[in-house]
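Our next item is subunit A:
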Amino acid sequence: MRTTRSRGARLGVLATAAVMVLSACGGGSIDEQTQANEEQAAEGGGECGDLNMAVNPWVGYEASAYVVGTVAQEQLGCTVNYKELKEDVSWQGFGTGEVDVVIEDWGHPDLEKKFFAEEGDGSAEDFGPQGNVGIIGWFVPPWLAEEHPDILDWENLNQYASEFETSESGGKGQFLGADPSYVQFDEAIVSNLDLDFQVVFSGSEAASIEAFRKAEENKEWVIGYWYEPQYFNAEVAMQRVSLPPYEEGCQDDPQDVACDYPETELKKIVGTEWAASDSTAVDLVRNFTWTNEDQNVVAGYIAADGMSPEDAAAKWIEENQDKVDAWLG
Partner candidate 1 sequence: MTATAPAPPRRVEPDAAPPVVEDSGISRWVPAAAVVVLWVVVWAFTRGTDTLDLPSLSRTDLHDRLTEIQNGLLEGRSTNPVMQFTNAIADAFRGTVDWLQRLLSKPAFPRPVPEIGWLGVTALATYVGLVVASWRIAVLVLASFLSFGVLGYWDQSMDTLIIVLISVLLAVVIGMPLAVWIGTNARANAVVTVFLDLMQTMPTFVYLLPIVLFFGIGTSAAVVATLIYALPPIIRIAGFGIREVPATTIEATDSAGQTYWQRLLKVQLPMARKTIIVGLNQTTLAALSMATLASFVDGPGLGKPVLQGLRVNDVGTAFVPGALIVVMAVMLDRTTTAASERSERVARGGGHRNPRLRRVVVAGGAVVALVAVYLSRTYVSLAEFPTYSIGRTISSGVSDVVDAIKDTFGGVTGGLKDGVTEGLLNPVQSVLADSPWYVSFVAIAALALVFGGVRALVITVVCLLGVLWLDLWNDAMVTLNMTLVATVLVMALALVFGVWMARDRRVDLGIRPLLDAGQTIPPFVYLIPVLALFGPGRFTAIVAGIVYAAPAAIKLVADGVKGVSPTTIEAGRSTGQTTWQEITKVQLPMAKGSLVLATNQGLLYVLSMTVIGGLVGAGALGFDVVYGFSRSEAWGKGAAAGLTIVLIGVMLDRITRAASDVRRDDGPGTRRAFSLRLPIGPPGN
Partner candidate 2 sequence: MTAALSVDSLWKIFGPRSDKIIGTPDAELSRADLKAKTGNVVGVKDVSFEVAPGEVFVVMGLSGSGKSTLVRLLTRLIEPTAGSVTLGGVDITNASEADLREVRRQKVSMVFQHFGLLPHRQVIDNVAYGLEVRGIAKKERRAKAGEIVDLVGLSGYEKSYPDQLSGGMQQRVGLARALAGDPEMLLFDEPFSALDPLIRRDMQNEVIRLHRELGKTMVFITHDLAEALKLGDRIMILRDGAIVQIGTPDEVVARPADDYVKDFVSEVPKAHVLTLKWVMREPRDGEAMDGPTLPVTTVVRQAARAAIASDAPIRVVDGDTLVGVVDEEDIMRVVVAEEEG
């Protein structure tokens, strides 16, 4: 038994020594950093606490979310929890406190009815525009617009319909619909404008991008639902097809839509409870605005350059500290 203990002890000492050496070059005591953090938070005036940031499934959104999140984390000391959720599920989260902020909302009248104070349970509120302007519409790849400029008018679409035919479209021209979670009326538009097309849903942003990229490379015929701001437009400048212009009320009944999508001021939506809290991040989110170009830059970092969202956000923040300072007031 004696030998056991002494051998065990020797082993322990040996290991300790080894790890000591290891840590010596690692440096940095956790206690010190903890203290530093505390001091910083005290200086910053008030605590930030947790910030639950919804991350909806498109890269532009991700760019906005991570830029705000990174500022909150690095400069206000928040604990930021990114929640990767679809739009509807995010809104449900306001009531339970699982989501505090939706940073880029494209307009959801139905959800507003359910969760805003006027008609719903009051768990969410509008926090004003975030600067981006959303454009949704029907787009074709640039080569098509160049070779057949008349295609950019919806009235000429039918004469090209057969060119868009694929094995998926059942004998008609294929119209590439989007991720089902997006606001879209294409099936109604096609039928109400008597277009000889069939909507085939790509299922996700990624799938649409892949289809557009291939189409531009191989000069394939593709038309589909697309939007701006969107980093991919920097790589392939998708061209918009004009539909009958949007008028107030023309999209009220989803079955009868026969007009183009409106331009949308993208909004910030936040949880009412969180907005009323004294978290220092509330003001940050309130003040946050930026432009389509800004977003496209960050989204490009993420999707085209393959950076992690955190790194992409950090890079943009570094390059644009003046804008960030404006948000911090």
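Selection rule: all candidates are chains of the complex that A comes from, given by their letters.
For the reader, a short list of remarks on this structure follows.
One rule holds for everything that comes next: a residue touches a chain if its C-beta (ideal position, glycine included) is under 8 Å from a C-beta of that chain, and two chains touch if they have at least 3 such contacts; residues count from 1.
On a predicted model such as this, the values are computed, not experimentally measured, just so you know.
All listed chains 1 or 2 share the complex with subunit A, though the touching one is 1.
Across the interface of their complex, candidate 1 is touched by residues 4-5, 7-9, 11-12, 15-16, 19-20, 22-23, 26-31, 33-35, 37-38, 41, 49, 57-59, 62, 77-79, 83-89, 91-93, 95-96, 98-99, 110-111, 114, 121, 166-168, 176-177, 179-181, 184, 187-188, 199-211, 214, 218, 254-255, 302-303, 306, 309 of subunit A.
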